[in-house]
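The structure follows.
The excerpt is restricted to a subset of chains, each kept in its original location.
Each chain gets a letter, A, B, C and D, in the order it is written, and its residues are counted from 1.
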Amino acid sequence: MDSISLVGTVSIIVAGLTIAIGSIGPALGEGRALSEALNAMAQQPDEADTITRTLFVGLAMVESTAIYCFVISLIIVFANPFWDFVIQNAAP
Amino acid sequence: MDSISLVGTVSIIVAGLTIAIGSIGPALGEGRALSEALNAMAQQPDEADTITRTLFVGLAMVESTAIYCFVISLIIVFANPFWDFVIQNAAP
Amino acid sequence: MDSISLVGTVSIIVAGLTIAIGSIGPALGEGRALSEALNAMAQQPDEADTITRTLFVGLAMVESTAIYCFVISLIIVFANPFWDFVIQNAAP
Amino acid sequence: MDSISLVGTVSIIVAGLTIAIGSIGPALGEGRALSEALNAMAQQPDEADTITRTLFVGLAMVESTAIYCFVISLIIVFANPFWDFVIQNAAP
């Protein structure tokens, strides 16, 4: 197995697993926050505006951890410096 | 096993596992939020509109983590730069 | 084991595992939401229409994560670019 | 397997796993804090301002642990001194 196969293979595996594993935490965390928000709204309908605003700003912060994983996945697929080096050296 | 078989095989495996593992978290998170929403509606039927609106915007954010996994899966299948490089070099 | 056998074998295995693993999360999430919906209806029979409508739109979003897995499985079986490449090169 | 393949391969694997594993804790922690904040707002609507301010300063601290992982991932991909040394020595 030469360098190109190895680096390419590993990049594909890691790109997929990074976003797969990295989406579990944010999805569960957002689901929990969302369910509590709806519960809070039912208890205090008058505060629905404040609760909704806080919820979405908070969800954006939780979402950011998923976006970090997505960015790393895309970098590994499309802007991988290790792959660039390997194919440059292998090019005739 | 040559480069083409290896990269192709790994791409198929990772594309499948990425969306398979990546759908567990969002599905459970959305299910939890949805169940709480229905519970909240039963407690405060008058707030059903607000609860529904918040629910669907929130679900869209949870859904986004599943969509990240789906995008990476599709990229690995149809826009895989590693595969493109390998078959270009192998072409006669 | 030549390339055709290998890519074909892996495609079959992954197509099956993708939808198998990918159906666990949505099924549990939908089951939970549905059970809560029935509970909520029992508490507020007058709101059955609103609860049902919210339930089905929400279930459709949870279902979408299962559909992503289904799509990837179908792509791996019927529109697999890796398989197409391998059989084209092997054709006489 | 030569040094370049080895160091490149390991860098890709570690960059992906670092952010994937590192995003689980912050996402769950933020989700928990956010859900409790919404619950607290429902109990004490008058304190919504204080609760929101405390929440976001706290979330920023939890988020910082995810950012540490993201920084280490980016360093391993783009500013890796081990990789720099290996390719410098291998260059003709």
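Rule of thumb we're sticking to: a residue touches a chain if its C-beta (ideal position, glycine included) is under 8 Å from a C-beta of that chain, and two chains touch if they have at least 3 such contacts.
The structure displayed is predicted, hence computed values, not measured ones.
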Discussion item. Every chain here is the same sequence and 4 are shown, so how many copies does the full assembly contain in this file?
Written reply: 5
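FYI, only the chains that are shown with their structure count from here on.
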Item to complete: Please decide if copies chain B and chain C contact each other with the same set of residue positions, more than half shared, or with different positions, and reply same or different.
Response: different
Discussion item. Just the number, please: Cα centre separation of chain B and chain D in whole Å.
Written reply: 20
Worksheet item: Just curious, how far off is chain D from chain C if you go by their C-alpha centres, in Å?
Response: 30
Worksheet item: What whole-Å value do you get for the distance between chain B and chain C if each is reduced to the mean of its CA atoms?
Response: 10
Discussion item. Give me the residue numbers in chain D that touch at least two other chains, ranges are fine.
Written reply: none
Discussion item. Testing understanding: with touching defined as stated, what is the shape of the graph linking the protein chains, line, ring, star, complete or other?
Written reply: line
Item to complete: Provide the residue numbers of chain B that touch chain A in the complex, in ascending order.
Response: 3, 6-7, 10-11, 14-15, 17-22, 24-26, 28-33, 35-37, 39-41, 43-44, 46-47, 50-51, 54-55, 57-59, 61-62, 64-66, 68-69, 72-73, 75-76, 80-83, 85-86
Item to complete: Provide the residue numbers of chain B that touch chain C in the complex, in ascending order.
Response: 1-2, 4-5, 8-9, 11-13, 15-17, 19-21, 23-32, 34-39, 41-43, 45, 48, 52, 55-56, 59-60, 63, 66, 69-70, 73-74, 77-78, 83, 87
